[in-house]
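Following: one structure in structure tokens, then a few remarks.
Apart from one protein chain that is not included, each protein chain of the complex appears where it belongs.
What follows is subunit A.
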Amino acid sequence: MMAMVATTAAGGLGAALQAAEALESIVSGCVGPEGRQVLYTKPTGDVLFSRDGGRLLEALNVEHPLARMIVTCVSKNRNVTGDGAKTFIILLCDLLRGLKAITDKERSSFGGSIQSQERHWKNCCQWKYISQAILTFQAHILDYIMAQYLSKHFLSIFSFSGEEKKFCRSSLELLLDAYFCGRVGRNNQKFISQLTCDYFYKCLSHEDGKNEMIDLVDEYFLELCTAVTGLPVSSSRIISGFVIHRDFSVYCPADGDMRIIIVTEAIQPALSTSGSELVVKSETQFQASHIWVTERTKTIMNDLQSKGIKLLLSSVKQQDAVIYYAKLNGISVVECIPSEEISLLCRIIALSPFLPSWATSQCHISDAALVKFCQPILLNSKRYVHLDLLSTHSFIPHCLVLCGPVQGLTDQHIHAFHGAFKVLRQVFKVLYLSYKVQGNIQNETSNSVTPKDNKQSHHLAEVYRALFERQCLGSVLKSEGNPSGMQSHLRVTPDLVLSSIESENSIPSTTHTHKIKGNFESLMCTYPNKIGISNAKESIVAIRCDCDGDSLIKIPDEHVSVVEQTCKISSCTIIGMTSKEVFQNASKSYCTSFIQAGSVLPVGGHFEILLHYYLLDYSRHCQQPEVSMISSLIANALLSVPKTLYKAKKGNKSFCHVYLRTLHALQAKQWMAVSQTGLESVACKYQLLTSVLHCLTKLLTIDLVIRINKQPQKTGDDEAEEDV
């Protein structure tokens, strides 16, 4: 027993709060426009600058298991939204603090008569109960408030002129300004923001191609940026065309458009290929084969020249003879190009690599692209190749040259630039909410099944698993746990209707919690994984799985045309109440709720204050004490963000002034979003909030941290990403 005690540590609220507060103290130094830079050194000795909360948290290498769990959650959210790591920690901390205050109050009213061990377990059960309630709250009431109340305040970065939707540059600039305020050093915010905005517009060929363009930049940002050290940041610039980060092996200046080919293997034939053998019978034969090899190389190069090829881009090192004959034929050669650059080039100019054929005398060039010019460019004291490509893509190739006195700084700018494109992707995307405004309340009650015992639920599960499989769910399951994939899927099925039908799981949570505990985390990892598919032929089925940790129950609904799978632990009372609440409030509307693409709000905690106001309002009118409690808990925690932002401000700009002013305006229904300083994406903010709530529930359901000496055994794919 003593040994056991030595290797365990209490989980739950207190421990989680401790861990989160430690992280908060690190992060709070670089939040917001007043935040400062952090220097961090890598084990390799590199010195880097950063204000990216996610990177910093990862750099900390925290040992505490709960803290590590928080860091993992932060990273996951940041990978999707590109921003918000610092706000994540602040919000989480305040939520935990709020919860602690509530439980402390309750405990003091109870009195401390129960034995400590027993109380510990009881607390765990209570926290678990709360965490379930929070999840349900998020899925229904939060989404509902977002859709019903908050959405009317949203600004859009699109400007509508008649039918046409165009995004306006000034809004985009404000959005990027606000983002870079939190990400790069004070000196360069404006400049880098302007540069990124210019880059965006220069690369954009037409507005419809923006998503494709953003995806491309996101994927290949390392190839598109060149860091130059030793120059002031203000020397950074955008150059049109593409920079290959290699020097010419042969440079033959040429004017006008030139044809290029890409090769990925050696042009000169080898004496023997792998798997074959060359039998040398005499000296002359060996010499002859050498001469043949050289002759072939010469013919190929002559042939390329006759076909007007002026530039050869190779991903491998070519033989000296190739270089020699290229030079004689006036063909420029660039060798050893990294494979990423080759694949980006192939994508931009839609070119496939050229395969030299040694057998025939004529080589067949299926693909040759045109470039406007190709010349050396001197960057970072190195000579690189500068191509002006004629793009066949929605992306007009441009490269960003980022200068700075030290590499740590250019690195920071490159990463911030990358994050900016992630944010832009979120902004231009419709975010669907899990809350579905549905007309028919009967639908809900009649079809919801209350699995009283596991046998029945097992049976049901069998039936609908079969149904699932018949509907070719392979593709669906693949996209599990991939929110962006899910959303794109949703987008292609516009008539999709998300079901929010609830099933009620009436297993008394108090007796089951310790059993559930083990599996809960794994389930939480995959949550939320709502996947929608539509099938035109068959009657489409809505399935919702409610997991109680022991069994997977799938409940059908013949009327709704969506398959929805949500792993969730729900408790009877909360669910029953919330669905009723939701449907009462929203029964008039029929549309699917979503956050429109391009929805933005001014920076400076306006999103938080607005949501705070409506949540508080909701909690005041809500009859259920639990819901009211959670609502006000989240509402109050939200204020921590503007509080931190306005910490240093005085007088008219102080937090109290801003807060009261906003509240006043809201009560008078006169609140108008004014975008003076910057904008932020609502979708990003909302995703951040939900991630925080999920992280919170995850933390609350852990009651004990046990240190084990061997590797934890993997029980399933779902658990693989979490190694606490």
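Operating definition for what follows: a residue touches a chain if its C-beta (ideal position, glycine included) is under 8 Å from a C-beta of that chain, and two chains touch if they have at least 3 such contacts; residues count from 1.
Convention: contacts and distances are computed from a predicted model.
*Asks:* UniProt names the one chain left off this complex as which of "serine C-palmitoyltransferase", "Molecular chaperone MKKS", "Glutamine synthetase" or "Aminotransferase class I/classII large domain-containing protein"?
*Replies:* Its UniProt record gives the name "Molecular chaperone MKKS".
*Asks:* Decide which residue listed in A:Gly29, A:Gly209 or A:Pro338 touches the omitted chain of the complex.
*Replies:* A:Gly29
*Asks:* Which of A:Phe200, A:Phe221, A:Tyr325 or A:Phe594 touches the chain that is not shown?
*Replies:* In the complete complex, the chain left out is touched by residue A:Tyr325.
*Asks:* Which residue among A:Leu204, A:Ile337, A:Leu409 or A:Cys622 touches the omitted chain?
*Replies:* A:Leu409
*Asks:* If you put the missing chain back, which residues of subunit A would it touch?
*Replies:* 26, 29-30, 34-43, 47, 49, 56, 59-63, 185-187, 229-234, 270-284, 286-287, 290-291, 294-295, 297-298, 319-325, 327-328, 381, 404-409
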